[in-house]
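Have a look at this one.
Only one protein chain is missing; all other protein chains are in place.
Entry: chain A
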Amino acid sequence: MSGPEGTRSSRRSLQVKFVPDEDVLKHIADDAGTKVRKDKAQLSVSMKRFVKKLENISDNETQEILEEKSYVAALGLCAQDPVGNGSDISGGEVYSFQTPKRCSKMAELASELAQTPEQNVAPDHSRCSEKMAKTPQSSSNFMWTEIVWKCNLKKKEFVSTTPYRLRKRLAAPDLYLESESEYSASCSEEEDEEDQKEVNIVLSSQKTPGKTKAVSTPPPRNSLAKKIKEQKMGSLVEEYFEAHSSSKVLTSDRTLQKLRKRRLNQQTLHDLLKKAPLAYAAEIRDLNQQHESLFSKWMLQLHLGFNIVLYGLGSKRDLLEKFRTSLLQDSVHLVVNGYFPSITVRSILNSITEEVLDHIGTFHSPVDQLEFIIKRFKEDSSLELYVLIHNLDSQMLRGERSQQILAQLSSLPRIYLIASIDHINAPLMWDQAKLSLYNWLWYETTTFSPYVEETSYENSLLVQQSGSLALSSLMHVLHSLTLNARGIFRLLAQHQLEKKDNPSYPGLSFQDFYQQCREAFLVNNDLTLRAQLTEFRDHKLIRTRRGADGVEYLLIPVDDSTLTDFLEKEDEDV
């Protein structure tokens, strides 16, 4: 390691040196701020570059905003909106690439928000650094962040970390230490993997003598000229692609499990949220009342051949439901819960043909079915149907074909469609042809109400819902199997748990598995094993995948914690 380091230090203004413990102590005792600033000066090359880059960026940005403005002006978008429409925000603010604020990271913002409850301060780096420098305790931490930050400048990767200061306030001391070591470990590991030339300096912190901190310093790039060239071209767009090109992302390694936090299941989550008071209920009610006053207008416009789409933050379910109960009681209407995970266009069409048109029989394809509906509606002029679709942009309905069919359906003169969309990119579903079929009138209905129903089906990372379900179904299925079969499954599960630290674990190959099963006297030939596996597969207990080499790999599609629970339960049973 000393070899490359020596050559580099001679070439670069940035110097990397070993710092003995005493120095660190002195450093901490001293006015850390000035020292750090000196360090900063040493790193002037990188700083200058950064500044330059910032200038570039701001230039680009202003230009972009200018263009944006001319376009906006051309559209006649001079803002003077009576109703709360946020259209006074130029597109530039919403869509332009803005500089990611590296120095003000999430946690810093959080602490800012927490510290200044009344007024909001835009966190700027200089202030932060001063504040941090004031407290000698946090100086080492500050240095660390500083270095990481500079390292980011080089690597152009974005770190989201919680500074120690904050974390200390939040977490217990032991947790703090633990996470600290995690941090450094993750950092060094990734750096090492990525760049051999990188130098790891081991600073032994006197606070925790046993612990070691591995801090990586920015690797001085060999070709300075090339870099300068890069800077010139360095636009934000490029930065975007660079940030996304490498798979390495620097974030802390902390996991929810280590937080000693049990995962909430759906029920408790629901209960907890029910208990929590809804913030700004009065204001939200006002908003809703504003929207409700438009109901009769909606009806009118629906009847005049338009269809209505609602957008804006907040669940629009209750609003539509209210519309339904107050105005549609006397007419045939169809409510489609788009957020429902198993909804299909087919089921929508089926409910129209079977329940609205009272047709018995099946259809070859949705297109045939659609044609049938169109024919019926053309023949019988007394038929009319209101269709309410919650979340037209849901996973299941956003496909091109589904949208085409729905659009054609909505273009029928006596089918009145009123739908809601939530996803930020929802309008991209529709091309001009579909838009003209839909004949939308857009209504902004920002309600701020929580998406209770809509998110209840989502497989959230934080909610342990699939786990309990999967576990119980695992247990259930396995109890009905023979002892040998259970043994086979156990074997597979144990193997998978052993390999749980390997993220690229492809699964257990069939041959290996057969060997193991033979050794455990569970099967006597591979045919029996295959039969058993087929049974597992039918119950969706395992998944097979053919690798690149043509070998069949077996995997249990359940997360590790559930699998552990399962093995524990199994042990109890035996």
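Convention: a residue touches a chain if its C-beta (ideal position, glycine included) is under 8 Å from a C-beta of that chain, and two chains touch if they have at least 3 such contacts; residues count from 1.
What we mean here is this: contacts and distances are computed from a predicted model.
*Asks:* Tell me the UniProt name of the left-out chain, picking from "proteasome endopeptidase complex", "Integrator complex subunit 4", "AP-2 complex subunit alpha" or "Origin recognition complex subunit 3".
*Replies:* The missing chain's protein name, per its UniProt entry, is "Origin recognition complex subunit 3".
*Asks:* Return the single residue from A:V335, A:L497 or A:L567 that touches the missing chain.
*Replies:* Checking the options A:V335, A:L497 or A:L567, the one contacting the hidden chain is A:V335.
*Asks:* Looking beyond the chains shown, say which of A:E384, A:D526 or A:E570 touches the absent one.
*Replies:* Once the missing chain is taken into account, the touching residue is A:E384.
*Asks:* Among A:L304, A:L527 or A:A548, which residue is in touch with the absent chain?
*Replies:* The one listed residue touching the chain not shown is A:L304.
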